[in-house]
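In this view, the complex is presented without one of its protein chains, the others remaining in place.
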Amino acid sequence: MSAATAHEAAATAAPMAAPQAAAAWPFLQMVNVSRRFGSLKAVDDVSFDMAAGELRAVIGPNGAGKTTFFNLISGLLPPSQGRVIFDGEDITRRSIAHRVAKGIVRTFQITEILPDLSVFENIRVGVETARGINARPWIGRGERIAVNRRIEELIAIVNLTDKARRIVGELAHGDQRVVEVAVALSVGPRLLLLDEPTAGMGDSETEHMVDLVRRLHSDQGVSVLFIEHDMDIVFGIAQRITVLDRGRVLADGPPEQISADPQVRAAYLGEAE
Amino acid sequence: MTRAATIAAMWIALIALPWWLPLIGGYTALGSKVLIYAIATMGLNLVLGFTGGLSFGQAAYFGLGGYGAGMTLKYLVPSTPLAILIGTLVGGLAATILGPLVMRRRGIYFAMITIAIGQLFYFVIVRWNEVTGGEDGLAGFGRQDIHLGNVVIPLTDVNFYYLVLLCFTVAVAVMWTLLQSPLGHTWVAIRENRRRLQFLGVRPERYVWASFAIAGFITAFAGTLNALLFNFTSPQDLHWILSGDFVIMIVLGGMRSFFGPLIGVIIFVVAQDYLSSLTDNWMTFIGLIFVLIVLLFPRGVFGIFDRRAKIA
Amino acid sequence: MQLLLFNAFNGLIQGVFYALMALGLALILSLNSVINMAHGGFLVIGAYLAYTLSPYLGFWGALIVGPLLAGVIGLAVERGLIRPIYKRSDPLYSLLLTFGLALIIEDLTRTIWGAQGLPLEVPDVINSPVSETYFFITGYRLFVIGITAAAAIGLYLLLRYTLLGIRIRAGTSDLETTAALGVNIYKLRALNFGFGCLFAGLAGVLAAGVLGLTPPMGNSLIMPSFVAIIIGGVGSLFGAVLGGLLIGLAAGIVTTYYPAASEAVIYLMMLIVLAVRPRGLLGEEGLFE
Partner (left out) sequence: MQAKVSRRRLVQAGAALAASTLSSPPILTYAQGETPIKIGMHDPLTGTYAAEGESEVRGANMALAEINAKGGMLGRKVQLVVEDDAANAGLASQKATKMIDQDKVSMLMGSVSSATALAVNQVAHGRGVVYMVTGGHTDPVTGSQCHWTTFRICTTTYMLAAGLAGTLYKKFGGKWYFITPDYAFGHTLQESYAKLLKDLGGTVLGNSLSPLGTTDFSSYLIKAEQSKPDVLINLTDGQDLVNCMKQAAQFGLMKKFPIGGGLSELEVLRALPKEARQGWWTLEWWWDQPNTPHVKEWVAAYQKIHTDGTWPSARTWFGYAGLHSLGLGVAKAKSLEPVKVARALEGLELPDEIKLQPNKVYFRPGDHQLMSSEFPGEDLPDGTYPNLFKVADIVAGDKIALSVKDTGCHLDYKA
């Protein structure tokens, strides 16, 4: 499909969207987005495109505005200016729930789980939400079996079968983060936002997580956008990297281009050495 | 003992209560009162223990249920089932209507607003003399015999106990089903982590509202039985002191456990009944129960055995 | 019309009293994160201690020493009972603890001083009307307004200009950071709790001038101050004062036409404020700002 036909298709499907000339369908697009906190510009006039099926990393020094960037996409914060477009729809002012329904699901830098519940119960909430039944005051046998089967499936995907009945709050940190990813996965994301998925993990835990992210992307067909500090991981798995610095996009491109970018080397990689 | 065996033993003990309670010096009405309070507190615990909303004004719906039932019998129809039905609706609808004001709050705010709303109802009841009897309470009605086709069941003390036990069973079945359902799972998830749930695309407010409303109905249901217990209801049944008592009964038994409130009620009601016969200073002892539970046994009786109930 | 004005003014005077109660409660709520259900208890303690001390110290001495002792008892309670539960994130526990404390205080008061109501004698200087026409403006009421205003202004100055006050404000907005900066937050919270109880004690002595002393007297006085805080906005001390004045005014006006609703009206007002402006009139804007 040529760029021109893609443009037309988008225009007919969603007249609100303003797709720009991109190589592929603009899956997630941010147009001149800013977010201010008082006088501080945490995100400053950022424009950003991401294609469906991408595995993209967001990097940048501390205070670069990475988490705010995620908050703007996931709907935790409204932008001060600019527009956020997802899958052809302007979602700038849409609720978190609407975004999740469209397939944007995130995890947090500080693990957000249901600490007093088991792995199974954590994932069950997501599965029931995904099936749209979580307001039901009773559950039939058939439905219950279907729900349980799906939970077991997800637990198998993230390799936690032997810990399914354990209380999440008592699991190792790495496992807790895996549970969070599994819960996010349970609602059927199209775009998964992972905020520092390996933060605070040991080597083997990190390896497990990296493998999981890669498999989600390749086997489950989920588009993944992740914030990460560990450059080995970033350059190891990301297909494309966006570098933020002081709220602005410093560079954007495939790993080899980023690692060669003199600006990035000066502002970020140099500093990290 | 397995869980099933324990629960079976509990039901047998409850069914046989009118025989064994007098033998150890109790009285049947005390058994009825315990079960009535158990329904109320287990209902409240849907909000408090399972949804994590600190409802501190629950007595209002309990009392409204009582007035609804009493006034039905006094002014409308002499029918016990109708009195229970109407009372339950009155209290439950009050909670449903006010739910939206409550559902967005958390923690301290939730507590303060529920207390204040409870006091609003208290003052309406206590000042609306012509209808409610005001400070003197509502008297002059009596529970009516139950007519089942040609069979007439007189509501003697023992029969009334069995009516209460039947209601308890129904309420337990309803609450158990709810907590096993996706709705119940969502409540627990809200208690555990509201933000996580929001980012799964759930709007927690609506579910908190549902929880608050359902708890209101169940507490009101208990309130109707309470009015029928002594054929009397008074504004003190809506007062925040009773709300506080309900909460401590739940915490005493264990707020994370389904049957925890029942245990808490048994201990609290029996202790109050016993202590207030023993000493003028029983309030100090009740107060000490509050303080000691909070400081030493925050997980309650059930929590001691349940490693899930983490507090600090 | 004249009657309405009388009552509106009179309501404001009553509101001053609610404000004083609410101020102490709000202070404890914001820094200690405790809904102090025993606030009415500390009020009773202040009032009874003043009653016991007044034969020795006179009314004026008792007015000072009674609340101070209530504050000291507050310090002890904080140290022994409240401090161990700060680490529990669920506010349920402090609520229940102070609730139990309220029962104990009421019962001990009854045991020590008796259930029989007791009169606190007010000096004649302030115990009569200042004007024939406006007979409801008594010296005592002006005195209450004066003391409350002085207490509120004193608190404002303390929070604004003293090191302790600045720390309390800092702790209210971000306790962890304040602790990280090397402030002993345990001491800070203890002092703050003591201040709150001191305010409760002061309210108690002032109330005793117009009410008879009974052990349960705190119960009926604590709820309106809750409402004052919700209306004014949780987290704002100025809001608590404003809320107190507003509900006093509302109750005063409604009393003119429909006395039976004079209590219900303040709760209705709260519902309306919540529906229109959920965080209260001045909610979460920091202390006195």
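When the chains are written out, they are named A, B and C in that same order, and each has its own residue count from 1.
Definition applied: contacts are C-beta pairs under 8 Å (C-beta built on N, C-alpha and C of every residue); 3 or more make two chains touch, one makes a residue touch a chain.
Note that the structure is a prediction, hence the values are computed from the model and not measured.
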Contact set (omitted chain vs shown chains) is B, C
Which is it among C:72, C:164 or C:211 that touches the chain not included here?
-> C:211
Among B:11, B:75 or B:230, residue touching the chain not depicted | B:230
Among C:32, C:98, C:138 or C:192, contact with the omitted chain is made only by C:138
Positions on chain C contacted by the hidden chain, ascending | 3, 6-7, 10-11, 13-14, 107, 110-111, 114-122, 127-129, 135-136, 138, 140, 207, 210-216, 220-221, 252, 255-256, 259-260, 262-263
Note that chain B touches the absent chain at residues 22, 24-30, 33, 126-127, 129, 133-137, 139-140, 142, 157, 226, 229-234, 236-237, 266-267, 270-271, 273-280, 282-283, 285
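FYI, only the chains that are shown with their structure count from here on.
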Measuring from the mean of all protein Cα atoms shown, which chain centre lies nearest?
-> B
When the centre of a chain is set as the mean of its C-alpha atoms, what distance in Å lies between chain B and chain C?
-> 32
Roughly how far is chain A from chain B, going centre to centre by Cα mean, in whole Å?
-> 44
If you average the Cα atoms of chain A and of chain C to get two centres, how far apart are those centres in Å?
-> 49
Touching two or more other chains, which residues of chain A qualify?
-> none
Mind pulling up the chain C residues that touch chain B in the complex?
-> 29, 33, 35, 37, 81, 84-85, 87-88, 90-93, 95-97, 99-104, 106-108, 111, 219, 223, 226-227, 229-230, 234, 260-261, 263-264, 267-268, 270-271, 274-275, 278
What part of chain B is in contact with chain A in the complex they form?
-> 177-178, 180-186, 188-189, 192-193, 195-203, 206-207, 210, 256, 307-310
Complex interface listing, chain B residues touching chain C = 48, 54, 56, 98, 101, 104, 107-109, 111-113, 115-117, 119-120, 123-124, 127-129, 240-241, 244, 247-248, 251, 280-281, 283-284, 286-291, 293-295, 298, 311-312
